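Here it is, the structure in full.
As you look at this complex, bear in mind that one protein chain is not there, while each of the others sits in place.
Labels for the chains are A and B, by order of writing; each one numbers its residues from 1.
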């Protein structure tokens, strides 16, 4: 299978005009996703990517922020620990000036409060070892999983029981070939998964300036072809995109809501349930012979995009839109391929550096980055959710909003006492004056003595 | 008439101390201009300058913001169309990445929503031409007038009837010689108007950092001579300014409130109704022989300054303080002269470039720009309007506030879903970190593919 003219099974089923009114975004529909509208700071009690493995060397410490929660990660003897990055004493971020006195603790650089990496307990205070507070308090810990070169953290509320933490797989897209039968894909090979044997993951992450939901909805939006029509990859590959694709049936999207396992949706792209639009007389556009790579997009809680068969066969692209605050997100783009041999691994690396990264993760997805930014003002004050006027192709975000509202494990509270809780404090202004925009990583303190 | 010592008709009428208490800015007076105090985001349903004609070439698209309303302008076959620059779908600004598929539409670059330039109707969606939403919605259109090299837009509320849109002349200063009898001006020739035959307009606009009312009140403020006393134009012309000018009569200002036509005020400067102050013993200042250009300032809704006989005979300076948000305004300065011949036109151009622009629009008016900025903190949180202590010379702003309160066609609602609605969102911080202050124009998206 390659970049050949699109062959698709035509359907005699319902056409666009028959699509039921359930697709309309009226007040009744909106009420079904109120929790989603409330989730400006993200969904909490979920697994999120925090760092690539190679961003946290042995003994290194890094601070990040997810869903308004400051998190510090430390790697000891290969194992990674994650704790709330806010000392119980005076609230400073430990990661700003890492101080680790033993292998099983992290200490606050300010007053020596020392926390056990395993359970977060305040195990001692360096210069005050007999204090009554010791042993009676601590910081929240976050379960960590490291798979395929990625570090995932379960970002939980302080009182979410560790016993209830689900496996990482519940917050990753469905896997193949396990789901081949349920979600057949005659046009491409089974998509690889982060959890596959011999899998190789290559990618990048960077801070985006918009609410995470705006970013996420852009990821699986079938109607934004226009943004990408002039990307170099389209022209290099001689693809000819249709003007758009429209749903033709009520079941154009399948939701995945099994009792256990990930919750999300799969779009029946490149089937008779979605029709390419080749002509628009009103604006005088007509596509003769659309040629494109067939792919399928899915999205799962807490906001993980899977693009099967993209940018090439045997490769899949995953994306995360990790909430940092209510107006910044960390944008993760990773490409996954199973490479059992060193030769395949090298070939994938090579292709990543010289094709996927410049033309796809940058060239192609850079356009998504500005599209999300462009939407942000409209949604920033909360009025956009009520004022948007959605259309048939928006069945995708509407379905997602409903699924996410039903199955999220918690709505993050607005950040308090952290960066971004107050948008224009003097420290932010000072940092901005120095040319630094809001960011995901904690900046390390630079000392001159 | 030239820069000769001021000859003025002395009056035996009421002197400063006789001026009635109606001039005092007490609570009763303030209640008469409450609408003005509420108009932080400007007066809506008025004509405002949007661009100079040469800023919008054939087929060009530009985005601006007035009174918190995003507006996109496109010129087709010479004619200019203005629409709300916020796609009904997901709220992005169409002007950020102009896409025009036909001569009579503008399309949103994100999902291809296509709006009719004439009536703003959603006429199609590029990749979804059969959607039910088409034809049922659209964006607000704004009437446009292009005169004398300036593009004016009637910035209306979404539900302000097009049938009720007044002619542009209702939002421009009164004209001469039509008003010569009513507002005689023995000291100078009739001021030219933007609407005159053979008129030439030269000028500039730039973003100012203050509320538009603060800016506007500075324009016709008779008492701020001090700010300008060291301007190069004063010294180049050997003008000797008085210390100040003070009103001597209750009727020192005439309001213009005819049933139809512009609403505003004309100040009887250089008559017996205003006295120059030549001496202040307390601070040991005395002016022997004031020499100055006689001029007259007027202001009309929605905030248009007219300075007759300035900077020279046969020339008039108009200014607008177009609200962008509640703390930025677009400052327009234009000089107008009637030039029936090419030779006169060239001479005016030449004088504009080498005298008016550097010494007046910059040198002189730059000082007004910083004066307005200097006032802003005091008024920014709304407390300044109550705490200011006005004096006799402030009869001008007080009269203006009352006239504007009586005759404005609507108070702009605070911007929602637009730039500046939230002052310190992450996108603003990012832009600021890149060295970009809040601005009037929409920045175009730069693509690298």
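Throughout what follows, contacts are C-beta pairs under 8 Å (C-beta built on N, C-alpha and C of every residue); 3 or more make two chains touch, one makes a residue touch a chain.
The model shown is predicted, which means the values in this text are computed figures rather than measured ones.
The chain not shown here is touched by just one of A:29, A:60, A:76 or A:99, and that residue is A:99. Residue in contact with the omitted chain (choice from B:198, B:258, B:366 or B:447): B:366.
The hidden chain makes contact, of the residues A:82, A:125 or A:439, with A:125. Annotation for subunit A: contacts to the undisplayed chain at residues 86, 88-93, 96-97, 99, 101-102, 105, 107, 109-112, 114, 123-133, 137, 416-419, 421-427, 429-430, 432-435, 445, 447-449. Within subunit B, the residues in touch with the undisplayed chain are 16-17, 209-210, 221, 223-227, 230-232, 242-246, 277, 279-285, 325, 327-328, 362-363, 366-367, 370-371, 373-381, 383-384, 387-393, 420, 423-424, 428, 431-432, 434-438.
Methods note: only the chains that are shown with their structure count from here on.
Between the CA-based centres of subunit A and subunit B the separation comes to 46 Å, rounded to the whole angstrom.
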